[in-house]
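Handing you a structure now.
Omission of a single protein chain aside, the complex is shown with its protein chains in their original locations.
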Amino acid sequence: MAKYILKRILISILTIFVLVTITFFLVRKLPGDPFSSEKMQPQIKENLIAYYGMDKPLLQQYFTYLNNLLHGDLGYSLVYRGRTVNAILGESFAYSADMGIRALLFSTIVGLLLGIIAALRHAKAADYACMIVAVIGVSVPSFIAGYVLQYIFAIKLEWLPPAQWETLSSTIMPVLALGLGNLALVARLMRANMLDVVGMDYIKTAKAKGLSPFQVTTRHQIRNAILPVVTVMGPAVANLLTGTFVIEKIFSIPGMGRHYVSSIQNYDYTTVLGLTVFFGTFLVVMNLIVDILYGIIDPRIRVSK
Amino acid sequence: MKKRLLAIIAGLMAVCMMLSACAPVGSNNTEEPSGDGTETGDTSEKVIRFSIAAEPPTMDPQIKTASPMAAVATHVYEGLVRVFDGEIKPGMAESWEISEDGLTYTFHIRDEAKWSDGQKLTANDFEYAFHRLLDPAVGSEFAYLAYDIVGAEDFNAGTTTDWSTVGVKATDEQTLVITLRNPVSYFLSFMDFTLYSPTRQDMVEAAGASYGSEAEYQAYNGPYVLESWEHDSKLVLVKNPEYWDAENITTDRIEVYVVLDANTGVAMYDAGDLDITDVPKDLIPAYDTKVFSDGGEYFIMANWHGMTEETGKLLSNPNFMKAIGYGIDRTAFIAATLGDATQPATRYNLPLLNIIDNAEGKQVNFNENYPLEAYPATADLEKAQEYLDLALEETGFTRETMPTFVYACRDADSNRLMAEALQDMLKTNLGINIDIQQMEYKQWLEIINQHEYDLTLYGWGPDYDDPMTYMDLWMQKPGGNMANYDNPEYTELIEFAKNTTDAKARADALYEAEQILLDGGPIVPVYFKYVAYVQNPDIGNIDRPFIGGQPKCMYATFN
Partner (left out) sequence: MTAESMVNTSIPAVEEPIPKEKFRHVGIDEKKMQAVVRPRTTYWQDAWRRLKQNRVATAGLILLILMIIMAIVGPMLTPYDATTNYLDNTHQPMSSEHWFGTDALGRDIWARAWVGARVSLMIGFLAAFINAFIGVVVGGIAGYFGGKLDMIIMRFIDVMISIPSMIFIVLIMVIVGQGIIPIILSFAITGWLSMARLVRGQVLQLKEQEYVMVARTLGASAGRIIFKHLIPNSLGVVIVNLTMSIPQAIFTEAFLSLIGIGVKPPTPSWGLLASDGASVLRVYPTELIIPAVLISVTMLSLNLLGDGLRDALDPKMRK
């Protein structure tokens, strides 16, 4: 197992390296350059290109970048003069992660509850009610949900502050808008799994042993149904925690999502690369954890093969 | 199996906990709500909160002049002079003399000038700032604005590294002498720009490449000190006790919020979280709005050479451009896409621009004294058809064989809507077909620089209060100007205006050049942008100059 993990870590590093290489050359293929603006003068642009060391051959810049990356240095942003990409990522991730974790906790807990209730009351009114909530959740794009929530609760009813990420009440709408999709996903998955599990032999055995229906449900049914939900959470965690541009824009939250869009719009090469490395590492680590967990949970999948 | 599951769930929980531990932002703020003092009834402190539409790229005064940055910089820095309500007042300089030939400016720095950390502010801090501005290694984006100073262009281009060749000298601690290569009538008002505000060498050297990126790296010499800067979110300015005129500064605290979505800004205003914010067009009727001009003049720009020979032939035909000019209904266009605050542009120069056209050096409004109406505010279809017929006759096309023009449209704001409205107007009114290509901002700029477009909607904001800031755009230059406009007569007039000391002749030359430009030049003016905004009715005396448009809150009055 240790050997397998070591091998996977090495491969993960290689993956990140390939990712950096592709992205590095890809962003440079974008037409135009980071320094252009309506008022840019040729002489000034030359000075700026020299300032950022972009007058050197591309390959040399690439190796410089790799070398810095090895030291954990993602370089300076080309737009926010003097700010390091490390600082930009660090500060904005704090907000995104805060929002993402709240959304994740909220959506997972409520989603699981809805799923369980729906499964236990299969084909009854409660089931349909839960599933309507779930289906609406996946059917409404988060930006529409964001605008509509803000319109109703902040502008019309004035119950909640319209924007900013400050008081607890100001976090409610963004977390709702962000979590809705995941909530629906979890609820539907949980319901389906619960219904799947109910016919399994071990449930019958448990019943035969004389366990109360409550014990059967909690100890066997829910516990076994929850596993596939946990495994699909990997990408969901990565996506929720790294920010969402539209929600951040609507609710004026200084998270990471805006940088995904603005860094590409501004051709802020270093920030694009920094975000990509960050997200890539996040994802690769998540996948690694999920794969290793799989190996531990399910001996039938021999990962070391 | 079960135990393993429990362990996994526990593990995941632990990961979540760890991650939330890394994210203290939300929880910290929960305990101390924002705007301490503003809502808790502390009436003694006077606070103004306004929004900016983007994160300031830097607080380094010499690097950029982006408008979100200027909104903060004008409060925390001060140049030699300060302009408020269009009036030039002494700033760091107590007084100044201008030589007879208008080439030498001698500024006397005031005795009591100090930095926010208590250090004395000297003329050397100004000389250092100019050095930084022009040093090619610093890479200032707006260094070219100082090219009127003797030797500045060569120094910035790196052709000389000898600073003594540049016409900026601190002759003693309190005297700064600036020498120009040609007389610049608006030079004094220029000195209000944060680009030219003094800079502390020791602070720059201590912060290194990070200078300007956080609140604590700079020393401030303006009425306020940047107390905190939460990136992408909020900047807090507090009164600078060391400021020479601190007793006349009325506002104690300014909070600047970064709000990307204007609708959100208005919602925050409604909730009492903001005092000043821009209002998007459809909300204008619902609010008691004020308007300011950010100096933006927007025009349809044609690529004089065209993307193909065919389109070039038409686009460089004066009558064709006039047909477009008469064929668009500016009033209806503005009402549908921009809102009523914006004004139709019937000529090129912004109505607010001033010029000095007399020996006394008094500024007068340019458009009032040099009136021109090149195009009507609404469409004149008869004339448009006439000009189109003429153009077709001259170029040998018919209405059927007219080529389709590529219209480059940038991504942001209402640009798509405006492009669609123009497309429909040109098609219905003139039978001209345009093909809209919408693209990212940087790509759009590249396409314009490479002249790979036929038509586009382009905007230009002023750098200083004089028509020249718009007019020198269309001079011939190596590689061609943006529109590939190639008119020696026009270039000659602008060159003349740049070098003459005769104020009247200069104004006349600019006037003539504008008429040439609009008589078949590559541009068709469409609108002068005015922005509607709401302001807390209890607050008054906030200046929004059309150069930049940022609110100047230091002398505000409170009810």
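Letters A and B mark the chains as written, and numbering starts fresh at 1 in each.
Note that in this section a contact is a pair of C-beta atoms (placed from the backbone, for glycine too) under 8 Å apart; a residue touches a chain by one contact, two chains touch by 3 or more.
Model, not experiment: these values are computed from the prediction.
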Item checked: Touching the absent chain when the full complex is considered, from B:N221, B:T337 or B:N487 -> B:T337
Note to self: If I consider the whole complex, including the chain that's not displayed, which of B:A286, B:A359 or B:A505 touches that chain?
What the structure shows: B:A286
Check: So which of A:I9, A:I144 or A:L168 would be touching the chain we can't see?
Finding: A:I144
Next item on the list: Extract the touching residues of chain B with respect to the undisplayed chain.
Entry: 263, 266, 280, 282-283, 286, 329, 332-333, 335-337, 409-412, 415-417, 419-421, 423-425, 428, 436-440, 443
Notebook entry, point to check: Can you list where chain A touches the absent chain?
Noted result: 11, 14-15, 18-19, 22-23, 26-27, 29-31, 135-136, 138-141, 143-144, 147-148, 151, 155, 188, 192, 235, 245-246, 260-261, 264-265, 272, 275-276, 279-280, 283-284, 287, 301, 305
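Going forward, only the chains that are shown with their structure count from here on.
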Note to self: Counting only Cα atoms for the centres, state how far chain A is from chain B in Å.
What the structure shows: 37
Check: Of all residues in chain B, which touch chain A in the complex?
Finding: 1-2, 4-5, 8-9, 12, 16, 19-20, 22-27, 29-30, 33-34, 55, 57-58, 60, 63-64, 136-144, 153, 156-158, 207, 209-213, 217, 230-233, 257-261, 264, 267-268, 270-271, 273, 411, 440-443, 445-447, 449, 458-460, 463, 479
Checklist line | In the complex with chain B, residue positions of chain A that touch it | finding: 30-44, 46-48, 50-52, 76, 79-84, 87-88, 91-95, 97-99, 101-102, 104-105, 150, 154-155, 158, 161-168, 171, 223, 226-227, 230, 233, 241, 248-254, 258, 264-267, 293, 296-297
